[in-house]
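Input: one structure, supplied below.
For this view, one protein chain was removed and the others were kept in their places.
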Amino acid sequence: MKPAELREIDRPWRIWASVIIVSILAFSVVFGFLVLPIVQGRAAGLDAFTAICRAVGILPGSPAVKQPTSEAKAQPTTQVAWSTDLMRTFGRRTQAGAEIAQGCVACHGEHGIAADPQNPNLAGQSAAAIYKQLHDYKSGSRVHDVMTGIAQGLEDRQIVEVATHFASSARRDLDPTTAEVVDEDVIRLVERGDPSRGLPACNSCHGFNAGGPIETPTLSHQNREYLARQLQAFKTDARRNDIYTRMRSVAVKLTDREIERLATFYATTLSY
Amino acid sequence: MGERAVTHARRLTLAHLWVAFAAFAVAAVLGVWQMWARSPLPAPYLTAESYFTSVTAHGVSMAYVLTTFMVMGFGYYVAETALGRPLPLPRFAWLGFWLGIIGSAMTAVTIFAGNATVLFTFYPPLTASPFFYIGLVLVVVGSWIWCGLMLWAMLDFKRANPGVPVPLAMFATVANAVLWLWTTVGVAAELLFQIIPAAFGWNESVDVGLSRTLFSWTLHAIVYFWLLPAYIAFYTMAPQAAGGRLYSDTMGRLTFILFLIYSLPVGMHHLFMDPQQSSAFKFLQMSFTALVAAPTLLTVFTISASLEIAGRLRGGKGYFGWIAALPWERPMVLATGMAFFMLWFGGGGGLINMSFGMNAMVHNTSWVTAHFHLIFGGTVVIMYFAIAYAIWPTLTNRLPMSPRLQRLQLWLWFIGMMVMTLPWHYLGLQGQWRRVATFNYSDPIIAGWGPWVIVSLVGGIILLASALLFVWNLLQFHSARAVVATDLRPIYALAVHPPERVPAALNGFALWNVLVLVLMVAAYGYPIAQFFIIDAPEAIVHRVNGRG
Amino acid sequence: MALTPHPDLSSQVPPRTDDAIDDAALERVMREVPSGALALSLLTVGLLLLAWFLMYAFVFLPRGMVG
């Protein structure tokens, strides 16, 4: 066949294919961009222009309903907000951080491992977690006789530095005699949670591969007494600087016995 | 045909298909365990992390490894057998294969190390180990090599045979290659510009609205990439296997062209419930989605007519008598029948999913899981089985002694899939939601779902039995006694009126690529641009591969 | 190579003459095709449309307005 003939049998295909596709496009635009929003908007008391703008996404809201107004007033539980800049500053260990950490030795130990089990170990803790708590002490979201004063003496930059310092310190060694005590019920809570109470697995935030909230602290190698006291504080609403009740909503569902056993588990078990 | 050695393309095909089916077998085991975990029966090894590790591995194996290797391997086979020419540049084909292997292995290692519990559809701002994504990118790059080779083989054929229509099987395979090149643009942009930088820690935040929109670009068309081998089998293999002719070669070409056009500007129907896209663009893409039903409904008729020819040639009478006269004992025919049966349910579910506001009734419920397991796991995978049974004798020059086990395997798959997915449809309508490791069966409403979950678990067990039997059946080919190659009949169907000349529009993709571009600009232009216009707030990255 | 044919084997690999279609037979059946296919397709697609409308009218609309 000659090229001219080939073009001849091909031409109607090109024309009709284009016509059909453009018609379908036109149909969709007419109904989706014009007819539906205008008709829906009229019933909701919106003018045609507003309704169309909402339908194509230039204005917020549905073309079918009036947008509600908000009379809300802000009362944040914490002042900490994660930003990309803040996240980038973690991880660079500085001399300044080590110097600030000297002020923590009395309660948290020389290498971030506390002698008094009522105080938390800081060594190996996530920098974001330490930052959040120090900042909360400073802003008053979390209150402690000693810590509030100390935190108020720190600038934001210093908080980052000291948090990074402790994050990169070596964690507490575990007592090998207690490390092997297996508590099946607690392991179940840690790894699976309890569906009947809507309790997520502790691991879904505190596990190593969790991808949970940024400020989630590491719990393993922590002191038993400190863990138990904090869980109780969340449970009784005495401590409420967790964003959107993430920890309060969990702790309130735990029994006192479970709190004790969980604290023991994290304080004594390797690899969590 | 004569005596022939196993050619290069056939070795390629065997290698690809064995990788595909090995991944499939592993994924089938995981799938059953996941259903066990979700049921009221206590499952072993169940933790939150193990469940989502398993779901990730199941999805990646089934949706990326099984499909990509199947499509590639089958494509090499078609390129050689339908064109009757040796595959060009086989070294590049092996390069693509090894890229895919390395990528799959890298992905598998990160998943099973627990560093990629983000499922196969990612969910940023959650990010996995970067090697999870890089592995997937390597698989895609390997498949791009395949796309290039398919286009090359077709153009080579055209140059050597001016004016001769490209055989339908090859035309359809190239349609799939072109479709895949378009399809992967969205996910490639998401991975390369958003997720991989975030996973490496170069970025601490990600624009989630944009990444979901880019993924939606890929998310529907990819399903058609998986589906097209099944349709190639419907058009070019089933009529021959039944002893008939293809009713219309032209409609076959049109069907594959329609798939190319209408599977791309439709992905936003996966975002119907998302706040960051507007109702007008959702409507626009819904209209195109509705038209994706067209090529399937055309196929239903054309393939019915082709099989009717076979049935009537075998003495079938009346409106429906030809159905009974079909040679149902042949695996390809049996699989085609089952595939269409499952397509009815799966496609019906799909029509509801795509219906704009109606999607709210079922979005992210088990209904959707049922829908795609029926269409992909049912219709498509059962045709993968049939294709394997049809081409394995020519790949190995061997035959098993009896196709009885093949028929049993197909029946088990069909029954298992129906038993598993029909309860899921019902549960989805009741509100049973997706991607959950354990349900709270102490809630009275959810307790009522329990028995149906157990029924679907039984379906899953049947499916696992079928999957293992499938692998066993393929192994039988390799150990069977050799047969003379001349006994192997040609597998491709002739049309009632074989095309002598076809317009360029039905012999290539230039026109259709232009139209796809127009539609993609209309459907995705502003919806993507808006994120740069409104300066959407980004979300902080949440890494699942160790806190850092 | 010698082959001991299993009775079922023909379903897998019919001798090539078996399915060879002679033009006269094809022309004969093409007078009736595609009446059966039309009947089957109409039936199944009709049922599909019916099922869609049943879901639309009896499940979707009663579940109430959203927007």
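For reference, chains read A, B and C in written order, and residue numbers begin at 1 within each chain.
Throughout what follows, contacts are C-beta pairs under 8 Å (C-beta built on N, C-alpha and C of every residue); 3 or more make two chains touch, one makes a residue touch a chain.
Keep this in mind: contacts and distances are computed from a predicted model.
K.L.:
Would you mind picking the UniProt name of the chain not drawn here, from "Putative multicomponent Na+-H+ antiporter subunit A", "Arginine N-succinyltransferase", "NADH:ubiquinone oxidoreductase 30kDa subunit domain-containing protein" or "Cytochrome C oxidase subunit II"?
P.N.:
Matching the unshown chain against "Putative multicomponent Na+-H+ antiporter subunit A", "Arginine N-succinyltransferase", "NADH:ubiquinone oxidoreductase 30kDa subunit domain-containing protein" or "Cytochrome C oxidase subunit II" yields "Cytochrome C oxidase subunit II".
K.L.:
If you put the missing chain back into the full complex, which of the shown chains would it touch?
P.N.:
By the stated touch criterion, the chain not on view contacts A, B, C.
K.L.:
Thinking of the whole complex, not just what is shown, which of A:I15, A:V39, A:V105 or A:A170 touches the missing chain?
P.N.:
Candidates A:I15, A:V39, A:V105 or A:A170; residue touching the omitted chain: A:V39.
K.L.:
Can you say which of B:Y45, B:F200 or B:W433 touches the chain missing from this structure?
P.N.:
B:W433
K.L.:
Contact with the hidden chain only, please: which chain A residues?
P.N.:
Residues 31, 35-36, 39-40, 43-44, 57, 59-65, 68-79, 81-83, 193-195, 198-201, 203-205, 207, 210-214, 243-246, 249-250 of chain A touch the chain that is not shown.
K.L.:
In the complete complex, which positions of chain C touch the hidden chain?
P.N.:
Per the touch rule, chain C residues meeting the hidden chain are 23, 26-27, 30, 34, 38, 41-42, 45, 49, 52-53, 56, 60-61, 63-67.
K.L.:
Which positions on chain B touch the chain that was left off?
P.N.:
Residues 48-49, 51-52, 117, 119, 123-126, 205, 207-209, 212, 247-248, 250-251, 271-279, 282, 286-287, 290-291, 293-294, 297-298, 301-302, 351, 355-361, 363-365, 430-431, 433-440, 443, 445-446, 496-497, 530, 534, 536-540, 542, 544 of chain B touch the chain absent from view.
Criterion: only the chains that are shown with their structure count from here on.
K.L.:
Once you draw an edge for every pair of touching chains, what topology comes out, line, ring, star, complete or other?
P.N.:
Drawn as a graph, the chains make a fully connected set, so complete.
K.L.:
Between A-B and A-C, which chain pair shares more contacting C-beta pairs?
P.N.:
Higher contact count goes to A-B.
K.L.:
Hey, how far is the Cα centre of chain B from the one of chain C, in Å?
P.N.:
Result: the chain centres lie 21 Å from each other.
K.L.:
Using mean CA coordinates as chain centres, what's the chain A-chain C distance in Å?
P.N.:
Centres of chain A and chain C (C-alpha means) sit 53 Å apart.
K.L.:
Residues of chain B that contact two or more other chains, please.
P.N.:
none
K.L.:
Touching two or more other chains, which residues of chain C qualify?
P.N.:
Residues 67.
K.L.:
What does chain B use to touch chain C in their complex?
P.N.:
240, 243-245, 247, 297, 300-301, 304-305, 307-309, 311-313, 316, 318-323, 327, 329-331, 344, 347-348, 351-352, 355, 357-358, 360-361, 393, 399, 401-404, 429, 481-484, 487-489, 496
K.L.:
Hey, which residues of chain C end up touching chain A in the complex?
P.N.:
67
K.L.:
For chain A, which residues are in contact with chain C within the complex?
P.N.:
40, 62, 64-65
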